[in-house]
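Take this structure, written in structure tokens, and hold onto it; I'll ask about it next.
A selection of the complex's chains, in situ.
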Amino acid sequence: MFKKILIANRGEIAIRVAKACKELGISTVGVYSTIDKKSLHLRFMDETVWIGDSPAISSYLNIEAILEAAKKTKAEAIHPGYGFLAENEKFAKACEDAGISFIGPSSKALSLVGDKVASRNTVKKVGVPIIPGMHMTSTDISLFKKTAEETGYPVMIKASMGGGGKGMRVVDNEKDLEKSIAISQREALSSFGDDSIYLEKYIEEPRHIEFQVLRDNYGNCVHLFERECSIQRRHQKIIEETPSPALNDELRIEMGEAAKKVIEASDYTTAGTVEFLLDKNKKFYFLEVNARIQVEHPITEMVTGIDLVRQQILIASGKKLQLSQDQIKQNGHAIETRIYAEDPDNNFIPSPGKILFLSEPNGPGIRVDSGIYQGCDIPPHYDPILSKLIVWSENRNMSIVRISENLKMYIILGIKTNIGYLKRIIDSKNFASGDYDTHFIDEHKESLLPKQEKLNIALIAGALNKSLGINKRAKEYGSQYSQMTTPWQEIGKWEICSLS
Amino acid sequence: MNYKFNFLEKTHKINLEKADDLFKVIINDKQEYTITDVEVESNLISFKADDKTYNIYCFSDKDKTHLSIDEENYTLELEKDITTKAKTGKQQKGNSVFPPMPGLLVKVPVSVGDKVKSGTTLAIVEAMKMQNELPSPRDGIVKKINGKEGEQVDALQVIVELE
């Protein structure tokens, strides 16, 4: 077993990984950029190393600096978390070359699953359904036309290196095809430095359903059932649940076995996720492999009772998987909501700043994986995820009620967050029905607008706070600020200037 | 006592009168509320408004009051010199572009002297993995560019000025 692991990440996932290390008796090395000097994740580490300036490219994406930190602290392994270098083949290779264990698949497996076209071909060979379309990239427009005719419109153009919706385009008829190809190529080039694109059938009313898989170095492989991830904004998941309301046991077993085949065919080890699209006729298609621990992994942990990060570390250290498929059961229902520093009422624009007041929910069935504390600064440089509120309950209805009640108790003041927005989704009839697809947020834009029903109450509270709050507060904080009491009183009531 | 708060660019007037154990509140000279059982702690204000109990978390940050009522957040701005502010706001809006938050200046696809149309992208700023294109507020000619590609820029820092 490893004695020391460097965690090449920040925020809630760095803390999540550090906790798993601690529980296995492994020392932790945390890393930080200049602006992250006071970030919460560092409080969970045995050692910390500065790896560069605030922009990610200088720090959390800086392969050299991270390897340097690992060597300096004699870390035997690196856990990349998610995002940043988690699925970076070059980084995995550099670790291998430096004799440091990369906690993830081999660079070879990473390279295979990272290329959309190559992985599509691998998957096809083992008989897992893929979306009908071209099986390779091309620049030949006639090939695009021919394939589109075969699969039938609408079709989707995708970038080979794509992600996050970049270079993706839906085309409804032949007339628009040529123009769309050109735009996709341009977008792909500017986003990924590679203009390779291909064409597929466009799946209508698709649900995004993924299966969690674990595989060790000895070929032992299990899946841990599905996660339903269709609630997305800007192609990014914000609410996930398991079990999916769309699957029955038969389909669940079929998809789980398909996911294992994909992972085996790629000779992929540790923890990985196989993403599928499920169409309105309950046909499923392979989408891609996510070669990392995922943001939404806690819901799987809560229904199966298996600690995925712990398993990742055990497998990477060469341990045999101690789980067999028939031991793994889905128990109850879990939902995750991702808490983001963003303004959902203004096109989800990020909202960095200082968290002035924080109160997080707790109690039965509540898990909070958090990267924040009261007084911390949310820098503009990184992903706006703050934390995750995850609940478990006996069944889907009770989980919905539980997460709804606890979003209400999640108080973050000082920056904008999506908490109210998440609650509006959770409380909607359409979510409750379980009958939703990846277009949910676009389709329900209007009904998800904030109601601001309580504006008058807010105005009353604001006035009461101005009128009564400040002196009161000076008194209460008197102990830590006792020396302030006198000057305060001498200045008098400063609120006077705010009267109109 | 009278207070004026700005919320989402609208001004709201609150008149607060204490009477024995309760407060009488009039909002925007129209809606009346009777407020009882007021408790103010360091970050919590609780009261009954028309017999419903509210527990409201709050934090005062200079002229801003951040409030959380159940899952909804409100940031109220105390109005002091609203006239000056509105003016500056307008001026900026018409003649320049600036990012709404701090970020990385990714690209300035125009040069000084370029003729631009309303809606042309004058700058791209990236923050928290999201790229924001800043469109020209009107037709015009680029007068000045502040900041280089690859630099950090502050919120509201004017990046491109028009003639």
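Chains here go by letter, A and B, matching the order in which they are written, and residues are numbered from 1 within each.
In this section, a contact is a pair of C-beta atoms (placed from the backbone, for glycine too) under 8 Å apart; a residue touches a chain by one contact, two chains touch by 3 or more.
Only a predicted model underlies this, so the values are computations on that prediction, with no experimental measurement involved.
K.L.:
Let me make sure I understand: only one instance per chain type is drawn. What is the full copy number of each type in the complex?
P.N.:
Beyond the single copies shown, the full file gives A x2, B x2.
Just so it is clear, only the chains that are shown with their structure count from here on.
K.L.:
As a quick test, compute the distance in whole Å between the mean CA positions of chain A and chain B.
P.N.:
Chain centroid spacing, chain A to chain B, equals 29 Å.
K.L.:
Mind listing the chain A positions that touch chain B in their complex?
P.N.:
54-55, 234, 341-342, 348-352, 356-357, 359, 380-384, 407-408, 410-414, 416-417, 419-420, 423, 450-452, 454-470, 472-473, 476-477, 497-500
K.L.:
Which of the residues in chain B end up touching chain A in this complex?
P.N.:
Touching chain A: residues 1-5, 7, 12-14, 16, 23, 25, 27, 31, 33, 35, 38, 40-43, 45, 47, 49, 54, 56-61, 63, 65-74, 76, 78-80, 100-104, 127-130, 132, 152 of chain B.
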